[in-house]
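Here the complex is missing one protein chain, while the rest keep their positions.
Presenting subunit A:
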């Protein structure tokens, strides 16, 4: 680290992602789910809460096609998704 720089307590350090990098979807096997998710976001003005079920299906598609290491949905933050979706509405 350099010495003599002005004191800056809020420096940003890029960190690697927890599960590494997504393999590229060269064949576009999950492209349909991408489209659905993006349309949902547009309709909801970017509100993530209402579109989470679609991101869940997209990740499930990736796992099924071998484009993502299979992982419990709980570990990806999708617990009680159904209940929350009805609450948001």
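Just so we're on the same page, contacts are C-beta pairs under 8 Å (C-beta built on N, C-alpha and C of every residue); 3 or more make two chains touch, one makes a residue touch a chain; residues count from 1.
We adopt the following convention: contacts and distances are computed from a predicted model.
Student: One chain of this complex is not shown here; going by its UniProt record, which of these names is it: "Telomere-capping, CST complex subunit", "Coatomer subunit zeta", "General transcription and DNA repair factor IIH" or "Cytochrome c oxidase assembly protein CtaG/Cox11"?
Tutor: "Cytochrome c oxidase assembly protein CtaG/Cox11"
Student: Using the touch rule from the top, list residues of subunit A that touch the missing partner.
Tutor: Against the left-out chain, subunit A lists 1, 10-22, 24-26, 28, 30-31, 34, 37-38, 41-42, 45-49, 52, 55, 58-59, 68, 72, 74-79, 84, 87.
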